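Right, one structure below, let's go through it.
This part shows chain A:
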Amino acid sequence: MKYGYYPGCSLERNAIAYHQSAMAVAGPMGIEFDELDDWNCCGATEYISIDLLPAYALISRNLALAAQQELEGNGNQLVAPCSACFLNLKKADHYMAESPELSENVNSALAAGNLHYEPGTVSVRHLLDIVVDDVGFNAIAEKVTNPLYNLRIAPYYGCMIVRPGNMKSFDDQEYPTSLDELMSTLGAEVVDFPLKAHCCGGHMTQISESVALELIRRLLKNASDYDADMIVTVCPMCQLNLDAYQDAVNKKFGTNYNIPILYFTQMIGLAFGISPDDLGFGKEIVDAGPALAKIGAEPSPKAKEKRPSKEALPMPSMGEDG
Partner candidate 1 sequence: MATTIASARAPTFFDEVVAATPGTDPHLELCLQCGTCGGSCPSGPDMEHTPRALFAMIDAGMKDQVLSSNTPWYCVACYYCMVRCPQEIHITDIMYTLKRMAIKEGLYRESSASDASGFSETFIDYVENYGRSFELGVATRYHLRHHPLNAVKMATGMGFNMFLKGRMDLTPTRIKNLDQLKAILSKAKELGGSS
Partner candidate 2 sequence: MNEQFEPVIVGFLCNWCSYRAADLAGTARIKYAPNMRTIRVMCSGRVDPQFVIKALREGADGVMIAGCHPGECHYVEGNIKTLRRFLLLKKMLKQLGVEDERIQLVWASASEGTILADAVDRMTEQVRELGPLNWQNTVLGGGNGQGQPAPIENSPVAEEV
């Protein structure tokens, strides 16, 4: 499977581990990435706050390039590992398709660079989406040589990968489960993490640190309340906030959280038996070493369903329809 690849600014430096691990696991999963030539920043959540049209033009340059460079075989599918980039690209395409006026303006701007973009030409997808939907759990299970037994993982999706509501999403927008399933496919114990799709604080770390630190604290607290050994993320911004600011949280709230924050691609690589160095381990600020040491050769004995007392009322069935 061949895809266009849009790393996004973060993956060049701060999230280099994400980039490395994504590249490392691509091969084994039968994925081929074609990095978009001369891509530019998506504007994150900032550009759109200042100026609408330039913001959309900025994003659309990438879409236009992707459509132009249509690397044969990638079926004009552009993969973004960063949730913010993913949302920006997807949303620009969506809104241009919805509003001919917007599309027209954006295109007359692009024309200044001899570019043009026809909404709908490029289908923008998140890295997690192609891993779970195109590669699939079975194919991944087959490749697992070093299952992540005994490791309690809190899967963390953040916001922008499954929202907003006015666009089709590849997973539930309130309570996604694809990453959960992926992690248990790798042999890990998955924590049913209530805040899995809540906010990491985004850029609030810059605008109002106190607000941001509270949001980060909630996630760390909840994860440790559920005795997670680590939090696994799908977005550089989430990783950065939870990892780099964990120290600040501890200082501010007098806590002593020590939860490593890793990328899902790093975990896949680990389970595939790829050397940690090739997966960017060690780049995380909260050392993942101790947690990884917990990985056992045997799956931890299933804490067997303690049968409810005979007084207990039955729980609602969560059938398919649920």
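How were these candidates chosen? In short, all candidates are chains of the complex that A comes from, given by their letters.
Following the convention adopted for this analysis, a residue touches a chain if its C-beta (ideal position, glycine included) is under 8 Å from a C-beta of that chain, and two chains touch if they have at least 3 such contacts; residues count from 1.
Small disclaimer: the values here were computed from a predicted structure and weren't measured.
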### Message
Considering only the touch criterion given at the top, point me to the candidate in 1 or 2 that touches chain A in this complex.
### Response
1
### Task
Spell out the part of chain A that touches candidate 1 in their complex, as residue ranges.
9-10, 12-16, 38-41, 43-58, 61, 94-95, 98-99, 102, 105-106, 108-115, 159-160, 163-166, 173-174, 198-199, 201-211, 215, 237, 240, 244-245, 247-248, 282-285
